[in-house]
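Excluded from the complex is one protein chain; the other protein chains are retained at their positions.
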Amino acid sequence: MLSPDAVGEVCIVVIGIGVIGCGYWGPNLLRNFYELESCRLTWCCDARPERLRWVQGRYPTVRTTTSWEELLRAPDVQAVAIATPVSTHARLAREALRRGKDVLVEKPLTASVREAEALVALAEQERRILMVDHVFVYSGAVRAVKEVIRRGELGDLYYFDSVRVNLGLFQHDVNVLWDLAPHDLAIMDYLLELEPEAVMAVGACNVGTGIENLAYVTIRFAGHLLAHIHVNWLAPVKARRTLLCGSRKMIIYDDTEPSEKVKVYDRGITFNGDQSLIHQALIEYRTGDMYAPRIEPTEALRRVCGHFLECVEARKAPLTDGEAGLRVVRLLERAEASMRAGGVEQRLVA
Amino acid sequence: MLSPDAVGEVCIVVIGIGVIGCGYWGPNLLRNFYELESCRLTWCCDARPERLRWVQGRYPTVRTTTSWEELLRAPDVQAVAIATPVSTHARLAREALRRGKDVLVEKPLTASVREAEALVALAEQERRILMVDHVFVYSGAVRAVKEVIRRGELGDLYYFDSVRVNLGLFQHDVNVLWDLAPHDLAIMDYLLELEPEAVMAVGACNVGTGIENLAYVTIRFAGHLLAHIHVNWLAPVKARRTLLCGSRKMIIYDDTEPSEKVKVYDRGITFNGDQSLIHQALIEYRTGDMYAPRIEPTEALRRVCGHFLECVEARKAPLTDGEAGLRVVRLLERAEASMRAGGVEQRLVA
Amino acid sequence: MLSPDAVGEVCIVVIGIGVIGCGYWGPNLLRNFYELESCRLTWCCDARPERLRWVQGRYPTVRTTTSWEELLRAPDVQAVAIATPVSTHARLAREALRRGKDVLVEKPLTASVREAEALVALAEQERRILMVDHVFVYSGAVRAVKEVIRRGELGDLYYFDSVRVNLGLFQHDVNVLWDLAPHDLAIMDYLLELEPEAVMAVGACNVGTGIENLAYVTIRFAGHLLAHIHVNWLAPVKARRTLLCGSRKMIIYDDTEPSEKVKVYDRGITFNGDQSLIHQALIEYRTGDMYAPRIEPTEALRRVCGHFLECVEARKAPLTDGEAGLRVVRLLERAEASMRAGGVEQRLVA
Partner (left out) sequence: MLSPDAVGEVCIVVIGIGVIGCGYWGPNLLRNFYELESCRLTWCCDARPERLRWVQGRYPTVRTTTSWEELLRAPDVQAVAIATPVSTHARLAREALRRGKDVLVEKPLTASVREAEALVALAEQERRILMVDHVFVYSGAVRAVKEVIRRGELGDLYYFDSVRVNLGLFQHDVNVLWDLAPHDLAIMDYLLELEPEAVMAVGACNVGTGIENLAYVTIRFAGHLLAHIHVNWLAPVKARRTLLCGSRKMIIYDDTEPSEKVKVYDRGITFNGDQSLIHQALIEYRTGDMYAPRIEPTEALRRVCGHFLECVEARKAPLTDGEAGLRVVRLLERAEASMRAGGVEQRLVA
């Protein structure tokens, strides 16, 4: 937020921000936009009056409303951030884009591919910024992993394996796949930059809600590259651990570690010799040093909000634009279809 | 081994043991049988003379041979332990049973269901003991988990999730599924005592040997119970971690922990209310104490060898008998078939 | 803070709170008093105008001043919380008590025993509440440890060993002893409820500031009970680990653990037999289960603030009253004296 003592002639662009949805994640958006210098948090909308009273207590300068239409009509709202239930993302984002607002949407972008495609098309047509909050892509740890890959340290990629489990908040509207897997899929999409060929998923509904609380997702890429994701709302302890293995090095990214979240291991095997004559002697193990790159401590969501404001100001495409959101939604939709079909592989053709 | 100073009239049964195969695991069998009181390690066979010289240096009282037929003909061999490559298990065990020997076979019991079925039938016909070395079933940690289940602490079972990864010994003859998954399947078979209904598996061959170094296996049981196993020879650090979740409690069994390998968590959720009206308020989280039962420190293989000798002496069926070995081989064969078919589910019908 | 929609005749006592000092810890006090229902955060004082601007942005309803005298004169301040540098605690608390305010002071209570004694006497004379913010005493973890001790599970106490190290904020005004050890001494005071007999300390000034960044403190109690504290601003990773060992059980309290901060081990040795004949056979080891009691997740400082308000309302002595603060300051002063004398033991006589 612009410091209140910036008086006199200050010629900077101050973007008016409206936040729609103030449940679990919305307060984090409010806090970050409130503290950023290049914008002014002007409006907040939520259907529940008690949430708006909470906002008023915390941020007395912010106007509140139970009507998203009022927020979208407000002249001091140039950009909106949407943190409502997934099923409402498409409609709210569409209305905002139509009214000429730039839009930041919580993950997943929408509840279906059709909706996501329509949003991407609309944003392009309206020449508005459409960004999805794939928050882990902006974390210091994932950025450090990306740097290791960019430097070519991993060699050929072998597999991506991610586990995200805890005794989590059961959602009513979405299953664990749509709740947790967007994180892993967004990380995978950002790190690998590859088109998946097929996806399979199985899940379990253990507690009688008919909503999956556990899912395993397998994603095939060209060659032998495989990705696998385990998401689970019903585990006794929290685990958030990604293995990324290449021909030259291997990475463990453990988000629950207080420090050293990313470890890069100079380990692997070398297979020397022709394939008809496979003898153990031809396999050589390599065990070298490990290093843990320094992780930039800035809060990931702070970077999300800052990047959104930069894109709004400079009219440039965000790192996690509508297309990125669409790619993740496509994987989720196909994984859901596989899960419904008992694990039958679903092709992802361009 | 019988202590050499047991002189005079000592009327005990001393079982003569022959060990076939002295590669990676054989020396552990030699050491344990050598140190046990109720048997005498009499013979060791290996095709490689340098391995036999090593045995002679360590255990000068043990006779050695490169011919398993010579070992099986020896009058001071009542029982044999087979620790050779998997492809040879069936033939060696068959020859031993036919010659009236009791047999302990390394996991997996055989390389195919057909072979395992034949062995089980032969052992029954010859009235010989047939035991498979599902070594983890005899570990203090898995026994402690079994006790928790036996006492009914877990409630209804929700899922079994096992990860067994490390920078492992690449095998030439079998893939990672046949090498590592027998451990998890044997543990699952022992703990759950349930008939699986179907199995799916995917794998990856990353290093150009045409042998899978990574596999994910999913097993369905009646109801919503799901088991999932991740085995991997190409991970930077060792992990051996099993989650076992029930409606009342949850267990983490981490075999890499120096102590507290088994942790029992009084955690979970309670779903109150009818299924048509799913509101978050109806889900209650429960977080209570955790406890780590004391783990009996005896080496698992020591118990395997001791149990085998007891069964030989008392002519009783082992805990991990031929049937247990067959059940694991059946899962492996079906998982392999699924992997070959690109992950298509394979039914396991009685 | 009282919810703004509590309208009409609501007959509750609402305590007006003033916070003096808004540096490192002050904002945490502001946030907690702001959110608590039974008080109203009315004033905040800090010598630095930029800190007050920050307060105005966050809490627009709070009045700010650079003059603590103005704050103490304000009619809507019944109680004050002091979070200024240690050297100023005594004077500010004295002025507040003299003006009839109840007072919560950051740890350590004062910079000297003489000052602490004077404050305790003044509070008694003025019949005002004097409380010291020994924050860890109010943490769920320390309270869980206390419960284990209260139930007599530990048996006779053998030792208390505490390590509190990290790459910490170097202070200019106090050394590591006065900065970090108050936490461990307050925890020890609360858990043991015993009078120490003597204290020794050594320290090191490694970085040329003449201020100790590392200190080891040893405290003797009657019998064989020993306490030892290692505080350190210059360690590569954070460690906060306390061992508390008794004749029957042992506790590890590790505050850096995300869950299971407190572990109670049923381990120990039993010494059977007369003391003249010490043979190894007479020592028996005991290794039983471990359990980790559930930790109440409420923020410790929330409980501190709530307890202070309760004591103010009910005119009762706080758990960590002036006497508790004095006991900790006495240990610090004697430890400092020992450190200045090169580690010579200092008696603590009543």
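We just call them A, B and C in the order they show up, numbering each chain from 1.
One rule holds in what follows: a residue touches a chain if its C-beta (ideal position, glycine included) is under 8 Å from a C-beta of that chain, and two chains touch if they have at least 3 such contacts.
Keep in mind that this is a model prediction, so the values were computed, not measured.
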Candidates C:209, C:256 or C:298 - the one touching the absent chain: C:209
Option from C:62, C:96, C:135 or C:250 whose C-beta touches the chain left out: C:250
Touch criterion as defined above, residue of B:73, B:238 or B:316 at the omitted chain: B:238
From C:35, C:70 or C:161, residue that would touch the chain that is not displayed: C:161
Missing-partner contacts on chain C, residue numbers: 158-159, 161, 165, 167, 169-172, 200, 202, 204-211, 214, 216, 218, 220, 224-226, 228, 230, 232, 234-237, 243, 245, 247, 250-252, 263, 265, 267-269, 271, 275, 278-280, 283, 285, 287, 290, 342-345
Where the missing chain touches chain A, by residue: 260, 266, 287-294
Chain B residues touching the omitted chain (full complex): 1, 3-5, 53, 56-57, 60-61, 237-238, 256, 258-259
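By our rule, only the chains that are shown with their structure count from here on.
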Identifier of the chain whose CA centre is least distant from the whole-structure CA centre: A
Per Cα centroids, the chain farthest from chain B: C
Whole-Å separation of chain centres (CA-atom averages), chain B against chain C: 52
Centre distance in Å when chain A and chain B are each reduced to the mean of their C-alpha atoms: 41
Shared-contact residues (touching 2 or more other chains) in chain C: none
